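Left out: one protein chain. Kept in place: all the others.
The first chain written gets the first letter, and so on, giving A, B and C; residue counts start at 1 in each chain.
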Amino acid sequence: MPTYNIIQAVNDALRLEMRRDPTVVVLGEDVGRFGGVFRATTGLHEEFGPDRVIDTPLAESGIIGTAVGMALNGLRPVPEIQFADFIFPAMDQIVNEVAKYRYRSGGQWSCPLVIRTPYGGGIRGGHYHSQSPEAHFVHTPGLKVVVPSTPEDAKGLLLSAIRDPDPVLFFEPKRVYRAARGEVPEGDYAIPLGQAKVTRAGHQVTLVAWGAMWHEADQAAREAEAEGIDAEVIDLRSLQPLDVDAVVHSVTKTGRAVVVHEAPRTCGFGAEIAALVQERCFLHLEAPVLRVTGYDTPFPYTLENEYLPRAPRILKALRESIAW
Amino acid sequence: MPTYNIIQAVNDALRLEMRRDPTVVVLGEDVGRFGGVFRATTGLHEEFGPDRVIDTPLAESGIIGTAVGMALNGLRPVPEIQFADFIFPAMDQIVNEVAKYRYRSGGQWSCPLVIRTPYGGGIRGGHYHSQSPEAHFVHTPGLKVVVPSTPEDAKGLLLSAIRDPDPVLFFEPKRVYRAARGEVPEGDYAIPLGQAKVTRAGHQVTLVAWGAMWHEADQAAREAEAEGIDAEVIDLRSLQPLDVDAVVHSVTKTGRAVVVHEAPRTCGFGAEIAALVQERCFLHLEAPVLRVTGYDTPFPYTLENEYLPRAPRILKALRESIAW
Amino acid sequence: MRRPSDVADLRSLRGAGEAEPAEAPEGSAVDGAWPLQRVLRDDGGADPAAVPLPDGETLALYRWMLLSRQLDERMVALQRQGRIGFYIGAFGEEATVLGTAAAMAPGDWIFPCYREHAAALLRGMPLTTFVCDLLGNAGDRMLGHQMPCHEAWRPGLYASISSPIATQIPHAVGAAWAARIRGEEMVSLVYFGEGATSANDFHTGLNFAGVHRVPTVFVCRNNGWAISVPRERQTAAETIAQKAVAYGIRGERVDGNDLLAVVAATRRARARAAAGEGPTLLECVTFRMEGHSTSDDPKAYRPPEVVEPWRKKDPILRLRSYLEGRGLVGEAADAALQADVKEEIQKAVREAEAFEAKPPLETMFQGVYAEPLWQQREQLEDVRAAVAADPRVANPRHQG
Partner (left out) sequence: MRRPSDVADLRSLRGAGEAEPAEAPEGSAVDGAWPLQRVLRDDGGADPAAVPLPDGETLALYRWMLLSRQLDERMVALQRQGRIGFYIGAFGEEATVLGTAAAMAPGDWIFPCYREHAAALLRGMPLTTFVCDLLGNAGDRMLGHQMPCHEAWRPGLYASISSPIATQIPHAVGAAWAARIRGEEMVSLVYFGEGATSANDFHTGLNFAGVHRVPTVFVCRNNGWAISVPRERQTAAETIAQKAVAYGIRGERVDGNDLLAVVAATRRARARAAAGEGPTLLECVTFRMEGHSTSDDPKAYRPPEVVEPWRKKDPILRLRSYLEGRGLVGEAADAALQADVKEEIQKAVREAEAFEAKPPLETMFQGVYAEPLWQQREQLEDVRAAVAADPRVANPRHQG
């Protein structure tokens, strides 16, 4: 098996699926001749040509809006938003059009497309190259939201996303784009959307994370072990569909939960996890569900290490949960 | 004291503040000569003229984008978004510009403006004249989010919002725009942002709501009383700043909480309330925090009564909480 | 150093060339650059060379225009009676809607705004199905999900309507682009009002289409008003057609109340698109004769005088005098047509009102995703239990 980083895994999945399915097209800013500012679409323009790998003008609303029309008429568009921070000009197309097209037409049409976008902080990107807007889309019925943390998952989940009948937001953790390396099966394999992965078994406390923060959670769990804290780590991988059973099963066992995300705390997806856990595991909880998150500020530049919910803060929360 | 409905109270507040403060301007689609599709700006164009009551072209991003420039240069713009469903074309201006302007300029500038918009269902408006997008904005640090439920609050909160140094999203419950009538003090008075109102004292269960759904919560509480259930009802009035103390104080007393909102359940503001309550009242909770909300679908047309979390469903949740 | 060729060069961006206006249009600095194309003269005559349709087809479209008008009148009446919740019609814009739709090929996709119901019917949507959509009842093809007048009809390649203004414009571009990528000849037709030209999606849709020469015909129904906002407060451009210059595409301006001119201009635009010559922005100059919708009262913002001059320009009257001039309709024939159309509408209303008033409860969760997720499954159980526990959940006025 080759060893890839996440960019290479994404590129591999795109190439593989474009070879398999002639209806798959890629479009976005700088994705064509250049191969994308993170090089995730490198080589696709050469192999599949300008009809299927499209450099668009600078307008996210146009990228998504035209992708909708393509999806309606038989293509499987995989638009790229260069940074998740720049998805907001397309918010109306995503929330009012993409998410509702199947429902509002009584199922006459559907709008299967995959919006790929690098998200998250930790690359000294400041306000506008660091945001984690996943909660906005989880709050929008009709959309699916996937966030891989490893190269193997990135490829397998992206293949599933492209083949999914529903529109998918595919958030790529750019902080570990190159840092996260691992063996990736060659050829075709799909990881079903909506199956969380228990990446570490434990019985004292459940640690829920996704994307780049899963690596911090994993790190914190290792350090916790040295202190005799036995944490179970769950990588959600997909926020919608959400594998609520995996979370409930784990917390029912551990009685404690800590959820981690980069986005600002208030109304982040951690709130939904906390709400669900206390609804479904109430009698099993020995401590409140704790949230270790980005703070309620725009994403800062110089103090981004202090801002991000990295291992040391997660470890602190694990201790607090246990001590509760 | 005159008896007003919410539209009249909003109109009264706008007129009063425009007389008091020459820097207040109103802009939006149809707000000028016509006085707004809900007539909330009636008479303002006649009294203050086209310079301060501006009919704009059809572009929400332009309405908010130009309002930002006005706010930077000494005006207090009160832009109207005709329906909250149509706020998404302005999402980038609101999330990336309005919310971050003070922070990103190191406090050199601020962007005080009030975005007024009718929100919510119950008027047979289907997908696009019924949405409740408040959670998106509560999840955006830098914004304040206010949702009045009565004429008196509408006027007092709007006056505070216009005078507030920070940008405010002001969601008006159009379902009770005319139905909610009440005495409104004449002249100037301000209701501070961030103070919830306990509209009904009780000791068995805390019922948290805002906007149009507060009326349903109040109704449910009355019916519950007939069954011997003694519910305390809290009208949050402002979601950001959030009067968390009022909620915690109440739940610490009752040990039970039910939160109600129209927006889809997943990742709605009810999740944040549930997360906060279980974090802060853990040892006092005798039942999980229950959520009575809109369902996870686009807002439906024909079955909107079934969709909305009205009194009967709230009453059911109160019984479940008590019986837990 | 202006070169003599400049005007000729610019012409490639404008609707000069074919149909010269039959008469000098209202004075405008750019009429010369974007002439108002007409075929029907005020006396009802027309230069045979410029007539795009054989009499049979013209007569058929005349009937469609009558149907559109009567349908609008009837549905507004039903709304006033509280039998439907909302209606938005095409009063005065019938020639624009039907002329453009009729000029396209059967395999071309139509992306409607919200006044083009007649185009859906022309594309085979049964009138009864349309009325069911207005009622949002068990016969509604949209499962009662959407407001009235947000119909979709896939069999006729008539896309789904949403309320947000202009969002359908890039969809139309994407659909035609997809066809070209898949090697099919399809030209998409998209409708929007002049108010929509201020919206983001107008800009991106036309710009993307221009850069990639996507075969789309952009039809702007310039009916002069965006609810209460007149064209002059919507844009400082004297014409909508000239906005094409910004995208390096062709812009044309046609008399939108002249069915024959609309058909001719649309056909040319479609032919150019199919030939790979790129998209056209076609401004159809017409007028919104009634309120914006049944929710609107235009008296509050526009005096009757501004409407008056347009009454004599009524597209139905103008086509009728043409047909009369050719001896194709007279008093009697016209009355018969009107009666026939009336009966067709009455029948559809009868049939539609015979359906159950509400679609079944489970439809509320149908189509959010291809398959319901656990949230929709659990929530269906929740609402079922709630309805069972208290009938007021389904019917607020239920007593007892």
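The working rule: a contact is a pair of C-beta atoms (placed from the backbone, for glycine too) under 8 Å apart; a residue touches a chain by one contact, two chains touch by 3 or more.
Quantities reported herein were computed from a predicted structural model and do not represent experimental measurements.
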item	value
Displayed partners of the chain not shown (whole complex)	A, B, C
Candidates B:Asp85, B:Glu134 or B:Asp166 - the one touching the absent chain	B:Asp166
Of A:Asn11, A:Ser61 or A:Thr150, the one touching the omitted chain in the full complex	A:Ser61
Contacting the left-out chain in the complete assembly, out of B:Thr56, B:Ser149 or B:Thr302	B:Thr56
Residue ranges of subunit A at the interface with the undisplayed chain	29-30, 33-35, 37, 55, 57-59, 61-62, 85-86, 88-89, 124-129, 265-266, 295-298, 300-303, 305-307, 310-313, 315-316
Contacts of subunit B with the absent chain, listed as residue ranges	23, 25, 51-52, 54, 56-57, 59, 61-62, 64-75, 77, 89, 92-93, 96-97, 100-110, 141-142, 144, 165-166, 194, 240-242, 244
Absent chain, residues of subunit C that touch it	1-3, 5-7, 9-10, 12, 16, 20-21, 24, 29-30, 32-33, 35, 198, 200, 202-204, 207, 210-211, 213, 232-238, 242-243, 245-249, 278
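Keep in mind that, in the parts below, only the chains that are shown with their structure count from here on.
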item	value
CA centroid of subunit B to CA centroid of subunit C, Å	36
Centroid spacing, where centroids are CA-atom means, of subunit A and subunit C in whole angstrom	40
Residue list for subunit C, restricted to those that touch at least two other chains	140, 145-146, 150, 162, 164, 200, 368, 373
Multi-partner residues of subunit A (at least 2 other chains)	61, 89, 92, 96, 100, 103-104, 141-142, 240
